[in-house]
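Input: a single structure, listed below in structure tokens.
Complex shown without one protein chain; remaining protein chains in place.
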Amino acid sequence: MGNKRIIQVINPNTSRAMTATIGAAARAVAAADTEILAVCPGQGVPSIEGHFDEAIAAIGVLEQVKAGRAQGVCGHVIACFGDPGLLAARELAQGPVVGIAEAAMHMATLVATRFSIVTTLPRTLIIARHLLQQYGFEHHCAALHAIDLPVLALEDGSGLAQEKVRQRCIQAMREDGSGAIVLGCGGMADLAQDLTRELGLPVIDGVTAAVKMVESLVALGLGTSKHGDLAFPLKKNLSGQFESLS
Amino acid sequence: MGNKRIIQVINPNTSRAMTATIGAAARAVAAADTEILAVCPGQGVPSIEGHFDEAIAAIGVLEQVKAGRAQGVCGHVIACFGDPGLLAARELAQGPVVGIAEAAMHMATLVATRFSIVTTLPRTLIIARHLLQQYGFEHHCAALHAIDLPVLALEDGSGLAQEKVRQRCIQAMREDGSGAIVLGCGGMADLAQDLTRELGLPVIDGVTAAVKMVESLVALGLGTSKHGDLAFPLKKNLSGQFESLS
Amino acid sequence: MGNKRIIQVINPNTSRAMTATIGAAARAVAAADTEILAVCPGQGVPSIEGHFDEAIAAIGVLEQVKAGRAQGVCGHVIACFGDPGLLAARELAQGPVVGIAEAAMHMATLVATRFSIVTTLPRTLIIARHLLQQYGFEHHCAALHAIDLPVLALEDGSGLAQEKVRQRCIQAMREDGSGAIVLGCGGMADLAQDLTRELGLPVIDGVTAAVKMVESLVALGLGTSKHGDLAFPLKKNLSGQFESLS
Amino acid sequence: MGNKRIIQVINPNTSRAMTATIGAAARAVAAADTEILAVCPGQGVPSIEGHFDEAIAAIGVLEQVKAGRAQGVCGHVIACFGDPGLLAARELAQGPVVGIAEAAMHMATLVATRFSIVTTLPRTLIIARHLLQQYGFEHHCAALHAIDLPVLALEDGSGLAQEKVRQRCIQAMREDGSGAIVLGCGGMADLAQDLTRELGLPVIDGVTAAVKMVESLVALGLGTSKHGDLAFPLKKNLSGQFESLS
Amino acid sequence: MGNKRIIQVINPNTSRAMTATIGAAARAVAAADTEILAVCPGQGVPSIEGHFDEAIAAIGVLEQVKAGRAQGVCGHVIACFGDPGLLAARELAQGPVVGIAEAAMHMATLVATRFSIVTTLPRTLIIARHLLQQYGFEHHCAALHAIDLPVLALEDGSGLAQEKVRQRCIQAMREDGSGAIVLGCGGMADLAQDLTRELGLPVIDGVTAAVKMVESLVALGLGTSKHGDLAFPLKKNLSGQFESLS
Partner (left out) sequence: MGNKRIIQVINPNTSRAMTATIGAAARAVAAADTEILAVCPGQGVPSIEGHFDEAIAAIGVLEQVKAGRAQGVCGHVIACFGDPGLLAARELAQGPVVGIAEAAMHMATLVATRFSIVTTLPRTLIIARHLLQQYGFEHHCAALHAIDLPVLALEDGSGLAQEKVRQRCIQAMREDGSGAIVLGCGGMADLAQDLTRELGLPVIDGVTAAVKMVESLVALGLGTSKHGDLAFPLKKNLSGQFESLS
């Protein structure tokens, strides 16, 4: 690894196949002097499709952030489109922490006046809606779409989910009046470049976007602010299963 | 307990003293046919003062909701002002789940055109701000105040924190142009009635407010919607420490 | 009446049939120690379908609030979906005043992430839109629907309006992505429970919701704030037809 | 009167002195071919300082609009800063109806990026806040000020209220970063021109602004839309004191 | 010209035919004592259909405002629906400056609760969206429509564009639930009156609306505020092609 800086890419679910997909996508765009450390929690949920799943995944994210910090990583990516545990992870981290939903949305506003989102299950749309509101991008999102397949369908090897994503992107391009499309799942990371080429408009994946944002923040000497409400968590006795987070 | 309906009041931190305070406040307003079951997680954080603490507390909330459902409770209160794990808990629950921040804010908008919030540490203000935005009450909140003491200062027996809350309420009443004050911590539940009397304007505690809201929803035959994005979590293998949540 | 507390349910229009429907719905959910006093103005409009009707109805609401206060009622419900005269009534009242639109909307946000509204005439939709904006629930409302029948069609005994409401609720459930439906007229109060059962998602009536909210506020010792802009009206010579409001 | 077009300027309170002030201000800016008909209700409240007063005043406004329409006036001004009864009056009117709050706010956004409001009693500030929200001008208003004197202090001949308005305008100019000031009461109509001159920035009165807006709409051939939700009120039996509004 | 006041109507593009259309429309509604000076830049873009065109047109607008001020005009209209250069022009001007988009939108909110916009090319919709947001009228706009023909199609004499505008207005009236329609191009100025008559709802052109608003502001003694951020531009050496703007 030499003197490379390490960016930790955390897949918040426990799927190793998806972790591999995400890691590969991250490496494909990383700078020459960036090492990608793609990890996932040892315990948790195999896929994240709702608030309950997110709450569990957030613990795994925090454990990984703590581990990553011990390993000297320079920043962290949360590679699930709901950005689970984002603000908690920022409290715990010294370096920057970027979620893939926010990364993709930020990038989209830089290349288009409005964007569409294509995600997996309809029940996750509300998570995207809340993020749009929290991040300030409600007016920049023209429409949200769900292909109505679970997250892990992206890893079943059939290509069905990928084709459904493609068709929804084409539909969104034709009907929404958007200039860009945001892919709403970490498991779609490998589709963005081909779709961008085929459709002729920016199709944005958050994993790769977040890696570049962390690289940028590190290059600028910017970590998570430790002044104010993202300061390190106050020291407390964390009991039981949470002791490891102390 | 006979044929009483049981409302589960979950203190998301592990402080038994605060659980007792909260339980007593809940019982003081509960209807004759309501049984209050005040609980707290066996494992977690002793107090909740940030996003990191909230992420941990959310797991405890979910475990308690699951346990409560097994015990046949008719609804659940999340008794921490950040409403940690609220939407995740709603996915898990059949009956209504009400957070004390939302309960207090809702009640405040019914008795005043604008309200002020008085909470503990400044670093928790951002949590209240985000809730105001998510719940739709940004325009109804005139100002937020922090007494700059930790949550557990409310349980140290000195009365200092209580006096600071009182003084901030008086200041808020004089300066903010608000018609009501929302107390921003479950540990302040026992102060609301006295302050309401002393100050001559509604000082609202969320614990008691949430109990009445759950009673109301139950009386109306309304549980958490299982149609759409708050449907029960999809069945998954929850590994390791989370197995108990399966 | 014994030592029961009395909640005054004010139908702002002059239809006695609708007042009876509303009163019956209110009684069906009232606590054992609550007495429902269902009233309507002696003079005014037979139904409320626009801003003009609302302006007239507001006077009747104020007269009833004043009368109710003289009778010692503990709180007031304004049982028309536009909540006509709400803030004026709050100035006049000592106890809480709750409108059925706000009550239903508040309840809906507690059991679903987004809700739909089903009301009577299209021309009243703007009233609901303005209330959503004023109460802060714009983001929580996914869609508004009108059955395009006048309010009094709900009282003609044919069941036609009721069937149209039912069909619109089914359509809203299928198309809006909402988890709950709010019924947008006091005259629909008796439909909520059956529709909730048939559709399998919360269908919320404001009359019953408002009764429980007033009960809750009273139990919490909370009346309308008399500090600030909802203080009692300044004493003035009210001339002519308004003398009775002095 | 010849073939002049008549604009009806309705003072919603019953103060004849204020009606005279308002009428004179209106005439001072009216076009040569405009006749100003300044009226006030025969019955109602002597001044408007809250929602209760507004509800009563709205009836007087509607009666005057009906009378004005019978007299053939081409448009109507509602000359109280809360614009009481505005949407109800629009339903009743054929020609345009303009409130003085909206007129002043609209004009202010045309000559400055942000404006301040100076009004009478603090309890009326909430009315201005709600109008800013409804009209869309929240972001254009930098600050709201109240001189803490009742409306009729403007008519007591002492000049005290006028001096307080002047001082608050000076303070607002220095501290708010606003480019214009909106006077928040019909009774301040005669102060705008002198203050504009003295302060060197636009001080805007709504009475005069509204007269010019009605003239403009009439010249453009634009009346209140009768398509949709501002269509004439549906015909109903208005009983008792409201019969005259049928 | 005698002692008439002159209002300068600036067509920001270089099309003389459109300048004539705009000038004629302006004159048709101008007061007897108003002289309309319809001008367009000598250099620039023949039509404005995007942000690039607007940036160029803004320079022409500024040159004309400077020239107009030298000629003693009392106010300025910017007669392109994107209101190009509006705030820059206000800095440069002493009198009022009104854009036709803002004028039409303001007027629409006075006669209807919500309005629709009908404009030319789809790529200009984003400009209208941004103006709605900046002016505060997002909630007042029910829908935006584009006829998908370039601006100059309105000047080709075939009547095709005009017929498409008419059809879209009819569609908007039927489907949007709007009470008024705003025409989204200066080149449509001559269509408003006929469409208003045919459709039976206010169809509003911004050129005529802006002329009346400038007349109104002048009559009220209100120019652009020179206090604060619209003060005259700071004196600077403007080099090269911009010297004439010094």
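Should a chain be cited, it is by its letter among A, B, C, D and E, assigned in written order, with residues numbered from 1 in that chain.
The rule is short, and it goes like this: a residue touches a chain if its C-beta (ideal position, glycine included) is under 8 Å from a C-beta of that chain, and two chains touch if they have at least 3 such contacts.
Here the structure is a predicted model, which is why all the values come from computation and not from measurement.
Under the touch definition stated at the start, the shown chains contacted by the missing one in the entire complex are A, B, D, E. Residue E:G85 is the one among E:G68, E:G85 or E:G99 that touches the chain missing from this view. Across the entire complex, the residue among E:A32, E:A70 or E:L234 in touch with the chain not shown is E:L234. When the full complex is taken into account, the listed residue touching the unshown chain is A:H140, out of A:R5, A:H51, A:R123 or A:H140. Mapped onto subunit B, the interface with the missing chain covers residues 122, 125-126, 129, 133.
Annotation for subunit E: contacts to the undisplayed chain at residues 14, 42-47, 49-56, 58-59, 62, 85, 87-88, 90-92, 122-126, 130, 133-134, 150, 228-229, 231, 233-234, 236-242, 245. Within subunit D, the residues in touch with the undisplayed chain are 113-114, 139, 177.
FYI, only the chains that are shown with their structure count from here on.
When the partners of subunit A are compared with those of subunit C, the chains appearing in both lists are B, E. The set of chains touching subunit C and also touching subunit E is given as A, D. Here the CA centre of subunit D is 27 Å from the CA centre of subunit E.
Residue numbers of subunit B whose C-beta contacts span two or more other chains: 87, 90, 113, 139, 177, 228-229. Under the stated contact rule, the graph of chain-to-chain touches falls outside the line, ring, star and complete shapes.
Pairs of chains in mutual contact: A-B, A-C, A-E, B-C, B-D, C-D, C-E, D-E.
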